[in-house]
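The complex appears here without one of its protein chains, the remainder shown in place.
Coming up: chain A.
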């Protein structure tokens, strides 16, 4: 007779459970024939040191059984459980991803982890199948490994459970600093080529304009560069090391979301060369008072106030050029931006012309800049991120951007503009941007087309300004310079302030533990110390994990109290938040029989009372 199988530790370490045991990408299309070996289909396997026959076993069996189940149910397999491993599965066409964790990890979390991983890959590399056509398996293997290690790195158990953003501890930071960060971002956004941005400090979010999912993706690159040893001459005065960029890819819905966010472009400066207005380098670098003053000055210039809207449309067609499939790009450009009715005063046409020219020229100069950097052999720091997309267009992407070079070329550009040398925009594109070999990238119906964008990073020591920009932002010297110079001072100031903020006192373990998850912003507030081996906290984390799964699966569930021998935990949620609370001390001795004097049932009241001072309102 089977006995109760009692796990030796009733509260196994969830953090160690969150470690990914297996991850692989398997391409079934390469293993079709009788003679094809399973190993030919293995695109990536983690841990990489796994013996090949074991890799083959897992890939072959999971793919085979998964396909069989999918056929029986006419639907792809999502979760596959073994006795000791829980696999989240994604099947698309012939590709199969599987990510295996210990069965301790809740199903929702494993699935989330896999989705994050795949989305990260696509964000930095574009479509998976296409990436594998362009790059060697080894190159991409190192990327999978990088993303995987990022997703697993140093987070606390709670952060894994909620898959939340790591944010700075806002309770320790002067709210004015957060406001300042937000203003910097808003100021940058005035450049129409900038879609949205975020500011990170030592791997934590200070302020973001992007969705939590997108912010998370951006953070990977940041942490990747942050952890790399800084070069000795990497002072902020040297533009070269402070600014970098990389090609990224947005899904149509992400782009739509970014573009639908109302941006007060009326305050926008002229990001592109504007003949009417002299360039002001300090333009974007403003405090609140600057903004106010600009409000007064700007509307007087109709050209500038109109330009952002105007500017968008060429950019849109630009991005549709990038999107591979001509049939998709021309009839429905991905961003559903309603076309602006043409202005009758004709003022816009010189603007557009100049824009077109500037694209052409800036592209030119950009290419030069890139090649010069290459010649300089100075690109080692981000070398592995270069050529992400392989196409000539993006030659500069992922390279460090040398501002001095850009400035030099800027002069040329201006002179060329003055000389009025016109060049057909379309022709220019054809010449300069031979169709990159991506026409087959989206041939699979399962994959939605991804829109190339650029991630621009400006680092000031531990602080990073990350902006999602239109790809030709890099070639637009003026815009870039403006964004750079206008934000530099503010960033320096912000960095200095943030650096001086003393890390929050870890605090003596209080009489209670709580965790508050903001589902909208995907942020977590908790008084749980991140210290390892917090054994007394384990029952809380465990209960939280169970309750979170329950909340995810039961829409109508509002609150719950659960009690084991070790702990009574209260959980409550609304549309926007989930809160978990455990009171320490008190008599845990109870008979388990219903008793209204039982301390477990006073948890909701205590939580309401205690959490007010943490800014959590449960009323």
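The criterion applied here is as follows: contacts are C-beta pairs under 8 Å (C-beta built on N, C-alpha and C of every residue); 3 or more make two chains touch, one makes a residue touch a chain; residues count from 1.
Heads up, the rule we're going with is that contacts and distances are computed from a predicted model.
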Looking only at "Translation initiation factor eIF2B subunit epsilon", "Hermansky-Pudlak syndrome 1 protein", "Cytoplasmic tRNA 2-thiolation protein 2" or "ER membrane protein complex subunit 6", the name UniProt gives the absent chain is "Hermansky-Pudlak syndrome 1 protein"
Sole touch to the unshown chain from A:58, A:258, A:524 or A:541: residue A:58
Kindly state which of the options A:76, A:203, A:252 or A:462 is in contact with the chain not pictured.
A:76
Where the complex has a chain not shown, which of A:513, A:541, A:568 or A:616 is the residue touching it?
A:568
Residues belonging to chain A that touch the chain removed from view
1-7, 10-11, 54, 57-58, 61, 64-85, 103, 542-543, 546, 550, 554, 556-566, 568, 589-596, 598, 600-601, 604
